[in-house]
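Take a look at the structure below.
Every protein chain but one is kept in place in this view of the complex.
Each chain gets a letter, A and B, in the order it is written, and its residues are counted from 1.
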Amino acid sequence: MPTLTELANPTRFLAFSARVQPWLWALAVALFAIGLYLSLFVAPADYQQGDSVRIMYVHVPAAILAIGCYLLMAIAALGTLVWRHPLADVAARSAAPLGAAFTFLGLVTGSIWGKPMWGAWWVWDARLTSFLVLFIMYLGLIALWRAFDDPARAGRVAAILVLVGTINIPIIKFSVEWWNTLHQPASILRIGGPSIHPTMLYPLLVMLAAFAALFASLLFTTMRAEIYRRRIRAAEMMAAQSMGIHTRSAEAV
Amino acid sequence: MPLALEATDLACIRGGRLVFSGVSFRVEGGQVLAVTGANGSGKSSLLRLIAGLLRPSGGSFRVQGGTEDDGAIHYLGHADALKPALTLRETLRFWSKVYRQQGRVALDPDFDEAAEKVGLIHALDLTVGVLSAGQRRRAGFARLLLSPRPLWLLDEPTSSLDRDGEALLGSLMRGHLSGGGMVVAATHQDLPIEAHATIHLGEEP
Partner (left out) sequence: MFLGVTGQTLRLGVRAGGSAIVGLIFFLAVVTVIPFGVGPDLKLLARIGPAVLWIAALLASLLGLERLFGADREDGTLDLVIVSGEPLVLYALGRAAGHWIATGLPIVIAAPVLGLLLDLKPRAMGAVALTLFVGSPALTLIGSVGAALTAGLPRGGLLSAVLVLPLTVPVLIFGVLATYGAISEPEPFLSPLLLLCSLALGSLALAPVAAAVALKLSLE
């Protein structure tokens, strides 16, 4: 298994990911099969919410991965700024849309979960609202990346935004909870109280692992796409250059 | 009837400063007028004035002869008016739509011909952002070919060009002049074609 520094070479990463990806996909499919079976048929229905509690098995892993993805991006941001790992900004840029998608999934499933109890699709529940803010932060990051022509420069600038956001996330969560308790009682979306019953815990863990495997596979896919995209761009620049005149320096990945 | 651009006693004030005054000249079809002078002497201002982008503070100019269309001008300024996010082909397509139908040359719809003439045929599908300064200048020349207009106002057309580029400019100018067109060019260096007349701005009386 190559080390992180060895994987810093994009070509080696492409080779490594090509080998590993089929296994990741297989793992994800298997885990999803098991997890869905467990959550839909084996896990008990909630005494209060009935079968609609099963959506928790999608909602909670999506939410955990949304945050996890952001933490991954934060580490990648450090990798870009501090250690100058060449693939760090590729990883961060590729992870952002995935994180946004997981956040969106968490928001939608949270909304569907809450509708029967709230009577409305959205009630500005503290936890969900924090996720809405996280979603907007993801969208902002994606827009920032797209605003720059040069991917390397975009990566450095976006890394700073990621780190600023990382510091802010706990603050946002705290302030939103404070904002919410002024007007409403605590959220209804509780996962069975202070301790989770094992029959609910195991399906949840399996689904979490399934989502994680899916995330890893998708991340490899998007990273590969980003590496190829940058290579095409560098090739375009060299094509312009080959007509005999200097162009701007092409930072090929 | 032969075309001519005649200017009488043109004066220009910008930002409260008198940039030039008493400029008079006459250019006829098939001729090149070179405008020389130090930086700040008003070469660009003179061109912009004739282009209609500036109002003269004194004097007048007009185009004599020709049809109504012959007041049409091509202006090549310092700014290249290229959008970095668009490809060269999209850029040329846009400008060909801007120029009026009757003034439009029947170029092939993909602009291969125009690009070929300026040596950018391989760059048609590249985004303009990756092109060098010299290539952008050539893209500007391609724009001149999109519509036949009798008067060309060129501001420092040789800047950013290598020898091949200068030769290209020369051949484009020759083609334009042989069709009866006029060129007024502001320049520091020698133009690839011998100018028929030269105005020097900024001379002390």
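The working rule: a residue touches a chain if its C-beta (ideal position, glycine included) is under 8 Å from a C-beta of that chain, and two chains touch if they have at least 3 such contacts.
Nothing here was measured: the structure is a model prediction, and the numbers come from that model.
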item: In the full complex, displayed partners of the excluded chain; value: A, B
item: From B:I73, B:L88, B:V118 or B:A185, residue that would touch the chain that is not displayed; value: B:I73
item: Residue in contact with the excluded chain [from B:L18, B:L53 or B:A167]; value: B:L53
item: Chain not shown: contacting residue from B:L3, B:L46, B:L82 or B:A123; value: B:L82
item: Given A:A147, A:I160, A:L205 or A:I232, the one touching the chain that is not displayed; value: A:A147
item: Footprint left on chain A by the chain that the document does not show; value: 111, 120-124, 129, 132-133, 136, 139-140, 142-143, 146-149, 176, 179-180, 182-184
item: In chain B, positions touching the absent partner; value: 48, 51-55, 71-75, 77-83, 85-86, 90, 93-95, 97-100, 143
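By definition in this document, only the chains that are shown with their structure count from here on.
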item: Gap in Å, rounded to a whole number, between the CA centres of chain B and chain A; value: 53
item: Footprint of chain B on chain A - complex, ascending; value: 149, 236-237, 239-241, 243-248
item: Touching residues (chain side chain B, partner chain A) in the complex; value: 84, 119-120, 122-123, 126-127, 129-132, 134-135, 162, 164
